[in-house]
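Other chains of the complex are left out, but the ones given are in their true place.
A, B and C are the chain letters, set down in written order, and residue numbers restart from 1 in every chain.
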Amino acid sequence: MARKNNRKPEQTRPITFTRAYTDQTAGSVLAECGRTRVLCTVSVQDQVPQWMYGKQQGAWLTAEYSMLPGASSPRKPRDGRTSRPIDGRSFEIQRLIGRALRCAVDLSVMPEVTLWIDCDVLSADGGTRTTSVNGAVVALYDALLWMEEQKQLRNWPLRGLVSAISVGLCDGVPMVDLDYHEDSAAEVDLTVVAASEGKLIEVAGSAERRPFTGEQLTTMIGLAQTSCAEIRELQKKVLGI
Amino acid sequence: MARKNNRKPEQTRPITFTRAYTDQTAGSVLAECGRTRVLCTVSVQDQVPQWMYGKQQGAWLTAEYSMLPGASSPRKPRDGRTSRPIDGRSFEIQRLIGRALRCAVDLSVMPEVTLWIDCDVLSADGGTRTTSVNGAVVALYDALLWMEEQKQLRNWPLRGLVSAISVGLCDGVPMVDLDYHEDSAAEVDLTVVAASEGKLIEVAGSAERRPFTGEQLTTMIGLAQTSCAEIRELQKKVLGI
Amino acid sequence: MARKNNRKPEQTRPITFTRAYTDQTAGSVLAECGRTRVLCTVSVQDQVPQWMYGKQQGAWLTAEYSMLPGASSPRKPRDGRTSRPIDGRSFEIQRLIGRALRCAVDLSVMPEVTLWIDCDVLSADGGTRTTSVNGAVVALYDALLWMEEQKQLRNWPLRGLVSAISVGLCDGVPMVDLDYHEDSAAEVDLTVVAASEGKLIEVAGSAERRPFTGEQLTTMIGLAQTSCAEIRELQKKVLGI
């Protein structure tokens, strides 16, 4: 299976991050990966959830993910306007984003605030969850900078950046960063979130058609680690660190 | 009250339209007015609502409006994720958008499709409803062009463009295109949607503090008509018509 | 187009207000306009909404509007019993009622209570929103009288009465107080809420079919002002003021 634009199996689509895309929130990043485009904002709320009141446990971080109706074709009905409950896929993805970012930051050394990570997909062409993670961590960095400027931080709480990529098995060939078309044809779909030095934060692989072997998994994870390292460099570059 | 950037009372903020901002829908326009930024998409669904089945009444057009959580500060809770019902304001606005666009197009000469107008506010600084209308009609134009290319149209159904602007009374002075800060201080808030030659499609004015006179209304509508004509020229220019 | 009962274009249907229609609330008025019948009650709750706690900003006033299932034909499904969300029309109307009544009363000189305005349509034949406003202000007057008797008011907070009427353009002829049948045929539909001396609180006009001119709007508003003044006299008479 030839990839669009002669992409090689181990090659991601062009990935860019636009910081300060909007200006109402502490962090706001437009993350793009090929035709996939996600607006990631980080809002700082001066309050922790009720179950954390008065426990001096620092900050809370929570993520929400959604697709705009026009982000895909056919149009996706809008959350909350029909009797349809929110689809389980959105919940699954936002839980992944939340876990990934909670690994990146030491909430216990922060003041009692809630960090709201919002990932809204403006255009969807595969890889919306990994693009969300990649953009959200850049937006989180900006939000922490803003808090620092506001003298709200005594310690710099970021442990490090995180980056994410998908890997698929298509006709037995492992390929990174599947677009929508490739994803529909993949036998196995793997999402990897990585920390520095290739350490793993999240590994989620599903056989879509037939089971896979431990060896195939190891190969796929290796590919993912390389891509995640490249994305980390892009993140560092855009952040100037 | 001095306006930001020395804006004159009858002067709008810079208004721009970016066509084909995303590419999953028949029409997709990023409409900006100052710091206010709305993504307007038009999706064409090959089906009319159930109550129109088999009645040969042509197309249906419906609009939905929503603000992203990070579009304003403080963060706005996301529709459908809390037990909170959708706020009435969103309903009010999307009904306005739908009425305005149904005036612009002769649905009866179109095939049996539903035109979904989605206006999602990426950044809110006053004027989100008028920016939605202005952008949506450009996106609708593009969607109709797309349908024409697809040989789905026997007639060109657009009756004309529509444009919209807000006018406020601030300390007794009528001013167009209020930003969020100005809007909070206005005594009267008026939204006008206009067709060609200054004809009116929608006039919605509310006294926020004290009642206004018919003369004041006439003055405000006059200002709105001028601004709407200017916006119409911008729309034509970006559409090349 | 001849009107039912030979009504003239500038003539409203018979309008009546029955005070103390029920006796569980501080104010309770049955407002009738032709076959349209709305029960307007005002409940006084000894509490302001949470966001006003301890801010010493006086009272809060909020309105809710709904139609009984049997108020129209065919039957309207009951709110909250189906998965259908509340229709946007109800939200739009109750927001109008709330704004109109908040203009009539100076909440800042009142104690920390919430005034709940409930407008429930028992029978619908056009003009339910204007009949709601007209009845609600009479019920509000009674509720304030009751509060005064309870020694809850140090100042009389009512700034003045408000009254409302619809005006339509039918075959180019402006007519006040459209019934359901006329409303379905109107090209333009205008709602006006007026304060004393013809001052305007709310002007909401929509072209249903084709745009209208500023002159037509001015004529329609003039008609509305006359009707509103008549209704104000009826309100005063029934209140004995």
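The rule is simple: contacts are C-beta pairs under 8 Å (C-beta built on N, C-alpha and C of every residue); 3 or more make two chains touch, one makes a residue touch a chain.
What you see is a predicted model; the values in this text were computed from it and never measured.
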{"item": "Where 3 copies are displayed, count of copies in the complete assembly", "value": "6"}
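As a working rule, only the chains that are shown with their structure count from here on.
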{"item": "Angular offset of subunit A relative to subunit C [C-alpha, multiple of 5 degrees]", "value": "120"}
{"item": "Whole-Å gap separating subunit B and subunit C, where each centre is the average of the chain's CA atoms", "value": "27"}
{"item": "Where subunit A and subunit C are represented by their mean Cα positions, the distance between them in whole Å", "value": "50"}
{"item": "Cα-centroid distance, subunit A relative to subunit B, in whole angstrom", "value": "32"}
{"item": "Residue list for subunit C, restricted to those that touch at least two other chains", "value": "85"}
{"item": "Residues of subunit B touching subunit C in the complex", "value": "85-86, 88-89, 91-92, 94-95, 99, 103, 190, 194-195, 198-207, 209-214, 217-218, 221-222, 225"}
{"item": "Residue ranges of subunit B touching subunit A (in the complex, touch as defined)", "value": "22-25, 28, 35, 37, 39, 41-43, 45, 64, 66, 68-75, 78-81, 86, 116, 118, 120, 122-124"}
